[in-house]
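Note that this is a trimmed complex: some chains were dropped, and none of the rest were shifted.
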């Protein structure tokens, strides 16, 4: 069969054709909403119309079969409309309350997991990992699966002082807003990369490679028509590898993950915050990364036991002080947590006021 | 179809959370590429290493982006993933779909690709995960003829994305879906033909809740805000009082301490409110944002590479966001012009502003200095003065001598 006529620069379809009638009618005229449970919320329009949302977990990697199953459900209960969220969940929207319980029953019977609304843990922002990325130092989807299995009760039913936003980055490039999460896992390299000098001059541009290094650790190696890397300055970020394939940084036994905590995106109460490094290294342990999962669960539990209602992880930590976070969690404080990169001036303590 | 033994990733099919391994196997039942992707992944888990090569340059005619080339180092062993390119399909604003549209997307993808997707990718595109070079033109013809275009990749405007906005949120301060669509259409060329120094992301959030994380991961963050008094329904306040401790949960958590509640009436000193959304988000039936609505524009956020992560910086404290969005579009073009003139290759705009100074950037885009742009003024008295600056201070002083009144 001949291919249809291609069109360029048409952009995406206009979103309006995908809006359910109740949304089209009440577009921009919503009055308030209420969280009814971990899996359901209702939005009420100024017109009095109501829209119920049921949120369903997704592994983000979906087969077309599963997408079609989403479609089946949408057609059965939602007039064929559905949407996905920024954090990769599916959402089924009904404007007729009578459809709500049958929808949820059907979802449950098909094995779909509902939850992720309100003060708990929703889906994890993450990167491609070994599934599809060239610079991955770990698998992201596997870590997410292992974490969410363990934390599942916080998705489905159990509440926390506020949301806990999790993220996984399979290298320090950190696609997605991993660097501002309540808890994030970031894969790290720990060894200076090696350079295949014979391939360098054909595959890499010298100024680009030198410029790729955030710590100025790379300098020309004229004898080899290549570069050399100063081990005293290299922080193993892997950016040189990204711009120059003959530079190799992967090392199965030395690659691992670090854990950062206390970031947030929204401006509620306090400004957006970066996550901060608290555990510098855990060995890469596929398929279920038991120590990483245990560490995250431990941090969530200490937060749950100590934070005040509405306090995000980072707000709680800033109220009690980072020294208290380390003592409450029992996490070892290491040299790696002391910033010796761009923020040292603003992160060292400049007062004798701290807690013992 | 080859049957792989996958004892390691099989363990990721256990447990309550939906399993991506199950999804991969599901697609792999009928699709050779997906099946080899399963075997390939098991190998990664066994050796604790990835095997994907750096992306090569692949794409569709006339576009410089939208497809990410991906090849395996061990394609001999797993021929189904020897080529395993990603196709980025530009998602509709707000991730709304009909089942009809999704089925069409799936059908085409099953025909040419692995049957595996990401719904959605980090930037927002609907990601079609794994196909071969020679299928790309057919894929593009099929999708574009049905109204779907490719998203973006490389040193270009990346696919813009936005929060659900007026589609389902009472707090949105402008039409995020509409703006997002309009910007995407306006800048098709900048998306599909990479001519920038590096990537540029635009994300639109309707309010300070910032559900698309624009402040952390967009070179341009458009965040809804308002002027004027928060609208209070005192009857609803009373209803909340019966189920929550308003003083503990609202008043005492207000960062500017601009509220009070005496058990009868909630009072807000709106002049001192910073519009953080805490009170509104917790008493959504009782409180509504003020009536003059628009957005704050912030510039520059990015992940750690190269010299550390940045959050976006406030540039324009308040701008109206109204169709046909001329003001925002013009601002974007001015920003790109300055960036283009000043950036080295692979420099994000935040990095260039850091190098060249905020003044150079603000002057180029015609925005005056305002205290809303900063958390606090500079510490060290090392600063540039232009001849014009000095002339204007001197002129002010001459004027003061005449009037006898100082203007600081």
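Note that the chains are named A and B in the order they appear, and that numbering of residues resets to 1 at the start of each chain.
Just so we're on the same page, contacts are C-beta pairs under 8 Å (C-beta built on N, C-alpha and C of every residue); 3 or more make two chains touch, one makes a residue touch a chain.
Because the structure is predicted, anything quoted here is derived from the model rather than measured.
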item	value
Overall composition (this structure file), stated as a label formula	A x2, B x2
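Everything that follows uses one rule, which is that only the chains that are shown with their structure count from here on.
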item	value
Distance from subunit B to subunit A - Cα centre to Cα centre, in angstrom	14
Contacting residues of subunit A [partner subunit B, same complex]	3-15, 17-19, 23, 27-34, 43, 51, 53, 57-68, 70-72, 74-75, 80-86, 88, 90, 93, 112-113, 125, 127, 129-137, 139, 141-142, 144-146, 148-149, 152, 155-156, 172-180, 208, 211-214, 237, 239, 242-243, 245, 250, 252-253, 255, 265-270, 272, 274, 284, 286-288, 309-310, 341-343
Subunit A contact footprint on subunit B (complex, rising order)	8-9, 11-12, 14-24, 26-27, 34, 37, 41, 44-45, 47-55, 60, 62-63, 70, 84, 86, 90-103, 105-107, 109-110, 115-120, 122, 124, 129-130, 137-138, 140-142, 144-149, 161, 163-164, 166-170, 172, 175, 177, 181, 184-185, 188-189, 192, 208-213, 215-217, 248-249, 253-255, 276-278, 281-282, 284-285, 303-309, 311, 344-346
